[in-house]
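And then subunit A:
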Amino acid sequence: MNLSVLLLVPTLTAIAILLARNANQSRWIAFAGSAIQFGLAFALLYAFSHERTNGNYEQMLFVQQYNWFPAWNISYHIGVDGIAVAMILLTAFIVIAGVLVSWNVIYRTKEFYFLLILLSAGAYGFFLSLDLFILFFFLEVAVIPKYLLIGIWGSGKKEYSANKLALMLMGGSALVLVGLLGMYFSSGHEKTFDVLRLAQLHIPIDVQRIFFPLLFIGFGVFTALFPFHTWVPDGHSSAPTAGSMFLAGISMKLGSYGCLRVATWLMPDAAKEYAPIVILLSAIAILYGAFATMMQKDLKYINAYSSVSHCGFILLGIGMLTKTAITGAVMQMVSHGLMTALFFAVIGMIYERTHTRNVSEMGGLMKVMPFISTIFFIAGFCSLGLPGFSGFVAEMTIFMGSWQNTGLFYRVATVAACMSIVVTAVYILRAIGQTVMGPIKNQDYLQLKDAKWNEKLAAIILILGIIAIGVAPFWLNDLVRPGAEIIMQRIVK
Partner candidate 1 sequence: MQPGLNQILFISTALFFIGVYGFFTRRNLVTILMSVELVLNSVNLNFIAFNKYLWPNRLDGVFFTVFIIAIAAAEAAVAIAIIINLYRNHQSIDVEKAEEMKY
Partner candidate 2 sequence: MPNAIYIALIPLLPLAGFLLLGLFGRRIFKNNSGVIGTLLMMCATIISLYVAYGYFFEYGKVNGVYQKLIPFKYAWLVFSKDLSIDMGITLDPISVMMLVVVTFISLMVHVFSLAYMKGEERFSTFYAFLSLFTFSMLGLVISSNIFQIYIFWELVGVSSFLLIGYYYDRPSAVAASKKAFIVTRFADLGFLIGILVLSFYSGTLDFNELISRLTAPGSDQLKAAVTSSFMGISAITWGTFLIFIGGAGKSAMFPLHVWLPDAMEGPTPVSALIHAATMVVAGVYLVARLFPVFAMAAPDSLQIVAYVGAVSALLAAVIACTQTDIKRVLAYSTMSQIGYMMFALGVAKYGGENGLGYTASMFHLFTHAMFKALLFLCAGAVIHFVHSNEMADMGGLRKKLPVTHIAFLIACLSIAGIPPFSGFFSKEEILLAAWQQNRTIYWIGLITSGMTAFYMFRLYFSIFWNRDFNDHHSAHNHHGEGGGLITIPLIILAIGSIVSGFIPFGNFVSSDGSRLATGFHASFSIMPVSIGVIGILIAGWLYKKQSDKPDKISSSLNGLYKTAYHKFYIDEIYLFITKKILFNLVGRPAAWFDRNVVDGLVNFTGNTTQVISEKIKGIQSGKVQQYAIYFLIGAIGLAALIIYW
């Protein structure tokens, strides 16, 4: 399979959207493009598993490499392993759902879809990259569309949030940049940005000590590493529905993927040294995010803070540095992506109808919009880690992996992380109880309509993804685990 197609399709879609004559056309083009991409993602999954079952155990499959800037030894180098395939699948799910829920965007529709697709192109590129330069390129490609999506189509104090998001993410990527340069210049005589080459090198530990924190914090900003997470609540709450979905579902995953693929894999020694700090910060993020969520009243804030907490699991898994924990971290990336996208989608649907996101003003929505309420339930259950949904699988894998580390510190961190499942239950049930359950507080709500076809389709796609992982996690596990093994090999050595 030619992986460049995965980049080409969104790019062409974006260009086609620009050429579209009216809003409706752009909608359908975006939908068609993302549907094709959705299909391609599955084709990739199939092709990948096919190769693997046929005994192709190359670390990366479908590799393509062209010298791009020979002077800097920068090449267009793409390829996938199981982890990347999982992330690409996730992106495909979220993009198509995001396109669908945005069907009602009437203000500057064309531009909206253009930016959405551009953002997705950045994400795809990021996950495909095997060259740190183009990885960084795509990382930054994904920043500005977010800014514009929030700033133009957002709500509330959108300018502030958009600014904060763009600047913090830019700050993160600035640190990433320095880290990447550090690796580049310590990659021996023939300097290289090539991930696979770097993964074979032994970067001196002193160098790692300096650049690992830069990279990890840099990527960590994207994935809401405590205390660099404060763009998350504001950004999410101000963003339009699809924006929040992309932000939490894809963009935050860019960071965690970077933490794993770049920081941890390429600098294993420093990763080991800094693991306690990573664990400490992520354990704090998990609990602290959960407790902060408890106090929120705005649905989007609830989900945003819970994202901080859930992304803490990802970083915890990465910090624990065991095969199972890392597998779990990747699963959590996928799971949280789908789940939070679903959550934001349903929040968007509710907001569109009730024009409020304040939980205390709602109530009894189950009566008037059972479909949306059911989605809300499902998203909530997934969030609180109910078996049968993806969150459970991911979290349990992380717990199992974390527990492999002996030592009181690790144990305490793991238990703290486990504790968050209770707190999560508290805030999720509070949200559910106050919005969809209970008596109807506002009589105007009786006129509200249930979900439309596009919303239903979007939700169903995401739910199918969630359930596919929750009910049958083995395929994802089989996909991800070899990748985690490769990362672990460097760490154990």
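The candidates were selected such that all candidates are chains of the complex that A comes from, given by their letters.
Here, contacts are C-beta pairs under 8 Å (C-beta built on N, C-alpha and C of every residue); 3 or more make two chains touch, one makes a residue touch a chain; residues count from 1.
Source: prediction; values computed, not measured.
Student: So which of these touches subunit A in the complex, 1 or 2?
Tutor: Candidate touching subunit A in this assembly: 2.
Student: What residues of subunit A sit close enough to touch candidate 2 in their complex?
Tutor: 164, 167-168, 226-227, 229-231, 233-234, 288, 291-292, 294-296, 305, 323-324, 364, 366-367, 370, 381, 384-388, 392-393, 396-397, 399-401, 403-404, 408, 414-415, 418-419, 421-422, 425-426, 429-430, 433, 436-440, 472-474, 477, 481
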